[in-house]
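Here we show just some of the chains, and they stay where they sit in the whole.
Chain nomenclature is as follows: A and B, assigned in order of appearance, with residue numbering initiated at 1 for each chain independently.
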Amino acid sequence: MAYEVKLDVYEGPIGLLLSLIQAQSVDVYQISLTSLVGDFLSEIERRKQLDLEVATEFVLVAATLLEIKCRRLLPGDDLSDLDEETAFDDERDVLLARLLEAKTYRDISQVLSSLLTMGQRRLFRRVGLGPEVAHLMPDPLDRVSAEGLLAAYEALMARQSDSEMPATHVTPLPPMSLDQAREKISAHLGKVGVSTFDALVSDSSTRIEVVMQFLGILELYKLGEIEISQQAAFETITLQRLS
Amino acid sequence: MESRLDHEYSAEALSAAIEALLLVAVEPLGIEELSRLTEAPVRQCQAVLNDLCGEYQSPRRGISIVQVAGGYRFATKPEHFEVVGEYARETYDARLSPAALETLAIVAYQQPISRRRVSVIRGVNSDAVMRLLAVKGYIEPAGRGTNPGSAVLYRTTTIFLERLGLNSLGELPELGKYAPSLEIAEAFEAALRDESS
């Protein structure tokens, strides 16, 4: 089983998000969601390039972030389906709660760290029993045969393979970044001129790829490179290249 | 009950016996345990131990008896860290990465807790970090949950308390005091709500 673990990997998506928020500005009121989303996605991208497996959790958090961002980019607020709104609010609240929890543990881990640093200045004796009292200690090989030793070893090794990380816990990140999504949209519209969103994403197998391309469309729209039209909510979205 | 020394302990003999026990102990020894092992009354043990601790306070001594993790333990004095630390670095390396510290904080405050639950809170597979903490002796398995097929639960160890210089888990800093302030919470929320703020 070949896998590689790097220090970076130990930071979860919530921790990463918190790091990005704290790196972005000392004034938490100045946080920009747009650059937060960008930083988060490029960090996932970077990890992918390090040939690491990226946990599903990262993708889920990215999707939530993207959803939040999408809603802000949309002109007006026509997505007023109540159930959907509530679900969205819940998702955002969960993300917020997890962020605050992460911040709590991060702050308190600083306290533990300084306690450890101080505690380290005092070393405890761990040597235990000296040879002078060795004869007073029961013999670990009492009633143990060579076969017993083997049995203990094999039981230990069997237990070890049981505690292996389940392979299902992590899934590779779908191979699409925001940049790649924009390029794909431009190339697609360059070829066909006008397209539906469904046609654009017909070859995409994962939710995150679809979300990426949706976000790409919104960005190209903001840049004035494409026109978007839709008759009503949940109707077909039509894309047209401008210029 | 017959005393191990076949006669009443003199304070001096009891003190010496306790000193010997503390030298070989691999974990802090509580006063009840000392009393049981020496077969001397708790009160006498405590009195003798207090005197013994006092003796080691002398600046002539490089070691002292400290009360930690619910018991007593021989330890080097902090002023010799430079000399002792260099020798013991391999054996006593206490440094932890930020990820390991965060994981340790979660276990400390939510114990007993499964590896899986730690992973959920951190949002990332934390099995390797948990293993590191176990190998360093900061956490240990504490049995399984009550349901059939439950996962192994982990708790912090006496080594953890020793390294932090705490007498019990009750001395951990209060978690509530480190919860983000309302202002921070509002700012985070604003970041996730309004682009403009």
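Convention: a contact is a pair of C-beta atoms (placed from the backbone, for glycine too) under 8 Å apart; a residue touches a chain by one contact, two chains touch by 3 or more.
Given the structure is predicted, the values throughout are model-derived calculations rather than measurements.
This file describes a complex whose protein chains occur as A x1, B x2.
Keep this in mind: only the chains that are shown with their structure count from here on.
The geometric centre of chain A is 33 Å away from that of chain B, both derived from CA atoms. The touching residues of chain A, counted against chain B in their complex, run 5, 7, 9-15, 21, 28-29, 31-34, 36, 55, 57-58, 61, 68, 72, 92, 95-96, 98-113, 115-116, 118-126, 128-130, 133, 163, 165, 169-170.
Those residues of chain B lying in contact with chain A across their complex are 23-26, 66, 73-78, 81, 84-85, 88, 91-92, 94, 96-102, 104-106, 108-109, 119, 121-129, 162-166, 173, 175, 178-180, 183-185, 187-193, 195, 197.
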